[in-house]
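Excluded from the complex is one protein chain; the other protein chains are retained at their positions.
Right, chain A next:
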């Protein structure tokens, strides 16, 4: 694996390898000294053009547990926001000897441009680009679902037959896009629930079912319900009338949670708007995987960095 830019072009077998390696990494996390020497001497740069403390520290923890050197480059408020181009920044990082660049960017496709520009030789990991993809989030979601379903015997499994419902602002969600491709590649059946304003156009080619009615989706008894963050400011662009109506129609409140089957997992990529798309009761219930998702994020990102930098999946993806 040279880069991790999207889940769209990730085959089932490749995804399972990543998830299996993440299981190994999770075991390391349980040790007294949760550290491996695997990436000693390698330099990982976190290049963040958007604020995202959660994702950045998750990647930082992952790289450090593999003994890599970590450079955090917050492009916001730096030379970059003063007009330095992606190209110049890439060349700077190349000159510093970066082996991998973890990039978060507000523009869709920016990691692809870095990977294809020929300005830097490092492996590129997409840590969220615009409204395009967020592949490590989808991988950690898949990892979390697989662990809940199969426990310690998760290795080698896909998510065959698992029914996942993703609810909310699909249009603006890179998490939703990455999950649609990855979860379906792993054999899950994905449905999307949102008001039509927040559904991307022309989804007939996506391997998903579409619906507007959250109560109907809950009545169908999904194995997983994944709530997406909704930005209240979207109402100013007429995506929905106001937060109250959104919450009433598409929020996971206590009543709707009670209507879910006992086995249903409740997921959220964070950060949450408690009381808007998810109630405190739902977020804090034992069915919620939200804290596991955070812990699993480190294991999955360790796996990705390891596979990228150790050459273990050379020639793939």
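Everything below uses one rule, namely that a residue touches a chain if its C-beta (ideal position, glycine included) is under 8 Å from a C-beta of that chain, and two chains touch if they have at least 3 such contacts; residues count from 1.
Here, contacts and distances are computed from a predicted model.
A chain of this complex does not appear here, and its UniProt-recorded name among "Dihydroorotase", "Carbon monoxide dehydrogenase", "ATP synthase subunit a" or "ABC transporter substrate-binding protein" is "Dihydroorotase". Contact with the undisplayed chain is limited, among A:177, A:229 or A:268, to A:177. When the whole complex is considered, the residue among A:2, A:87 or A:274 that touches the unshown chain is A:87.
Of the listed positions A:107, A:235, A:272 or A:295, the one in contact with the omitted chain in the full complex is A:107. When the whole complex is considered, the residue among A:3, A:104 or A:132 that touches the unshown chain is A:132. Against the chain not displayed here, chain A makes contact via residues 8, 85-87, 105, 107-110, 112-113, 116-117, 129-133, 174, 177, 200-206.
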